[in-house]
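All protein chains but one are shown in place.
Up next is chain A:
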Amino acid sequence: MNPAIQGREFPPVAPYLVGREKVREFARAVLATSPLHSDPEAARAAGYADVVAPPTFAVVIQEATLAQLLAEPDTGIDFTRVVHGDQRFTFGRPIVAGDELTATLRVASVKSLGAHSMVTAETTVTDPDGAHVVTAISTLVVRGDE
């Protein structure tokens, strides 16, 4: 892996508009049952503008930024050998339907551990006012020759 990519920041990806039906679809897919994911009235009664996304829905928005990293020509990463090591989401507030979110990826760290190497990608997601919504951090492990 190319250690010089540590610290590299990518341009923001095109804004993602969070749809109510997408939130419902994703909630079903992760076996979520809270009515706040599906019922706008229940969500409004709880103080939200519309249905609330499950916590890991943020990965859908993060994905486009990881695609940028994968497409970068000089990373030196063999993506056929990549496994997902760690994942973290740190929320400023939950994602709700109607949000228009902008995601920006930064390569937080690059490390080697024996034959393996690890890249930690930190994606910051903000709303149109620039307020922090969620930070999604993925560590990808690139398996070396064994």
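Quick note on the criterion: a contact is a pair of C-beta atoms (placed from the backbone, for glycine too) under 8 Å apart; a residue touches a chain by one contact, two chains touch by 3 or more; residues count from 1.
Basically, contacts and distances are computed from a predicted model.
Visitor: Any idea which of "Glutamyl-tRNA(Gln) amidotransferase subunit A", "ABC transporter ATP-binding protein", "proton-translocating NAD(P)(+) transhydrogenase" or "Acyl dehydratase" UniProt assigns to the chain that's been left out?
Guide: Checked against "Glutamyl-tRNA(Gln) amidotransferase subunit A", "ABC transporter ATP-binding protein", "proton-translocating NAD(P)(+) transhydrogenase" or "Acyl dehydratase": the hidden chain maps to "Acyl dehydratase".
Visitor: Of the residues A:Glu9, A:Glu25 or A:Asp78, I need the one that contacts the missing chain.
Guide: Considering all chains, including the one not shown, the answer is A:Glu25.
Visitor: If I consider the whole complex, including the chain that's not displayed, which of A:Leu17, A:Ala46, A:Ala71 or A:Ala115 touches that chain?
Guide: Going through A:Leu17, A:Ala46, A:Ala71 or A:Ala115 one by one, A:Ala46 is the residue touching the chain not shown.
Visitor: State which residues belonging to chain A touch the missing partner chain.
Guide: Touch set of chain A with respect to the missing chain: 22, 25-26, 28-34, 36-37, 45-48, 52-56, 59-60, 63, 83-91, 93-94, 137.
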